[in-house]
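The block underneath contains the structure these notes are about, expressed in C-alpha cells.
Only a single protein chain was left out; the remaining protein chains are all shown in position.
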Amino acid sequence: MECRGEAVVEKERIHLRPVTLCDAAPATLHLLPCEVLVNGPAPVGRFFTPAVRQGPDGLQVSFRGRSLRGEEAAVPPGFTGYVMVTEDRGERLKGKQDFSGSSESDGERDEQELVEAPESLEREFDRFIGATGSFSSFTLWGLETAPGPDAKVHGALAWPSLAEAIHAQVPED
Amino acid sequence: MDFSELEKDNTGRCRLSSPVPAVCRKESCVLGVDEAGRGPVLGPMVYAICYCPLSRLADLEAMKVADSKTMSESDRDKLFAKMEENGDFVGWALDVLSPNLISTSMLGRVKYNLNALSHDTAAGLIQYALDQGVRVTQVFVDTVGLPETYQERLQQRFPGIDVTVKAKADALYPVVSAASICAKVARDQAVKNWQFVEDLQDLDADYGSGYPNDPKTKAWLKKHVEPVFGFPQFVRFSWSTAQTILEKEAADVLWEDSPAQDLEGPERITAYFNKGSRARPRAPHRYFQERGLEPATALE
C-alpha cells in the first residue's frame, strides 16, 4: 500500500520560500461550484470575468451553460491568503538559483545559532513551496443560488478564530 | 429596431416594442405570435407578437405579409419597414432570449425545456400587450409542441380571448406572418450585431446558418471550443451538438447534480475516505465535518 512510500515522504520537509510571501502579487480567485477535471492555464480574464454581472440578488455569471450566483468571501481578519505552488524536485536547482540573492550559508548559520541545530534544516531530499499570489478575499460561486451563510466554506473561514481559543495557552493557577 | 439595450447586456432577455397605436386601445384587436431562431445552436431565439384592429386586418393583408421563411432577407426588411410606416394601426413587441438564457434554463437543476420556455414567453408577450392597453380579442399562435395542449393552456390563462393555436399558423394568418417577420428581422439583426461577451481573439464570423446540421456551423463550433470554458455564450450549451463537441474537446466538469455515471477522473476525496474508513479510528468532530475541514495529510 502507501505505507512503504510514506517512510520516505515523512522524513521530508517542505520549505516555504519566505521571499515569495512578500513578493506574492495580489491574485484574483473564484471558487466554483463544480469540479473542472483539469489543471493549468485558462483564459479566465477573456471568458469568465467579462461575463460577471451585478444582478439584483448578487453576482451572476454562467459557466459551461450553467447559471452561477456569487458572493464575496473574506479571508479571516489577521490572515492573508496565499496561492502556493510546490516545486518539482527537478525544478529545485532552478529555484535555488532564483534564491541566490540572499546568501544561503548566512541564512543557515543564523538558523543554527538560533536553534542550535546540529544539522541544517534544509536537506538534500527536501522540497520547496512558494507563494505565487496573495489574496484577502475571493468570489464564492454557487450553482443557481448564492452559497449563502450555510455554505461550508463560510463555516470553514470561521475556524481560525475558534482555533485561537483552543490553542491559546491556559491561564496559570 | 433599437438594439442598444441588447448590445449593452445580451446575457439575459430583452424586450423591444413599437409604440401602441391609439386605435388598438379603442378597437378589438387580433394578435399573432411567432418565433424565430428556435433550432439554431447559435444566437438568440426571438419571440414576437404583432397586432392590429380587426377592422384593419385587410390593410395588413394588403401589405402582402407572408411566412417569413418564404421571403428573402431584404424582402423581410422592406416588409418590416412598411409595418413601421403603418404604425398608426400595426403594433409589435418582441422578446429576445439570449443563448445564455436558453442554456442556463435548459441545463438548470430543474430542467426548463425549450417548449415550456417558449410557451411562457408567448404568454408573457400577450400579457404585455394587454398591460399596454391593447384590446386583444383574438390570438393566433404558431404552435410549439402539440397545438391542442398549448391552446388549452393559453385559453386557460386568457379566458376572455379567443385563442387559436395551429401548426403553420405563420402561413395561414397574416397577423402571425407579420409576427414571424418581426421575429426573423430581429433575430437576424441580433445575430449580425452580436456583441460577444467574451474577449475573443481572431473570431471567425463565418458560422453559417447556425443550424446544427450546417457543416459551416459545426466547423465554427469546433474551431472556437475552449478546453476550460467550452464556448462563448453565443453558443447554446444545451444543444446536443455543442455537448458532443465539449465531451471530446474540453475538460470534463462535474456538478453536484451531474448524473452519477459521469463520475470519472481523480477523486481525492474518495481516496481520503477509502483510507479513512480503514485506518481512522475516529471521524473528525462534527464541527469540522460540517465545515468540510480535515487535517491536511499532504500539500496537494
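For reference, chains read A and B in written order, and residue numbers begin at 1 within each chain.
As a working rule, a residue touches a chain if its C-beta (ideal position, glycine included) is under 8 Å from a C-beta of that chain, and two chains touch if they have at least 3 such contacts.
The definition used in the following text is that contacts and distances are computed from a predicted model.
Chemist: UniProt protein name for the omitted subunit, picking from "Ribonuclease H2 subunit B", "LANO_0F00870g1_1", "tRNA (adenine(58)-N(1))-methyltransferase" or "Transmembrane protein 199"?
Modeler: Not shown, but named in UniProt as "Ribonuclease H2 subunit B".
Chemist: Touching the left-out chain: which of B:13, B:56 or B:291?
Modeler: Of all options in B:13, B:56 or B:291, contact with the hidden chain holds for B:291.
Chemist: Go through chain B and note every residue touching the omitted chain.
Modeler: 109-110, 227-228, 248-252, 254-257, 259-260, 263-274, 277, 279-300
Chemist: In the complete complex, which positions of chain A touch the hidden chain?
Modeler: 6-7, 9-16, 18-19, 21-22, 27-45, 48, 75-76, 78-88, 91, 101-104, 106-108, 110-111, 114-115, 117, 120-122, 126, 129, 131-133, 135, 138, 144-145, 148, 150, 152-153, 156, 158-171
Everything that follows uses one rule, which is that only the chains that are shown with their structure count from here on.
Chemist: Could you put a whole-Å number on the gap between the CA centroids of chain A and chain B?
Modeler: The computed centroid separation for chain A versus chain B comes out at 41 Å.
Chemist: Flag every residue of chain B that touches chain A in the complex, lowest number first.
Modeler: Residue positions touching the partner: 9, 11, 100, 103-104, 106-109, 197-201, 226-230, 232-233, 236-238, 242, 246, 251-257, 264-266, 275, 287, 290-293, 299.
Chemist: Give the list of chain A residues in touch with chain B in this complex.
Modeler: 2, 14, 33-38, 42-43, 45-48, 50-51, 53, 60, 62-67, 84, 86, 129, 143-144, 152-153, 155-156, 158-159, 162
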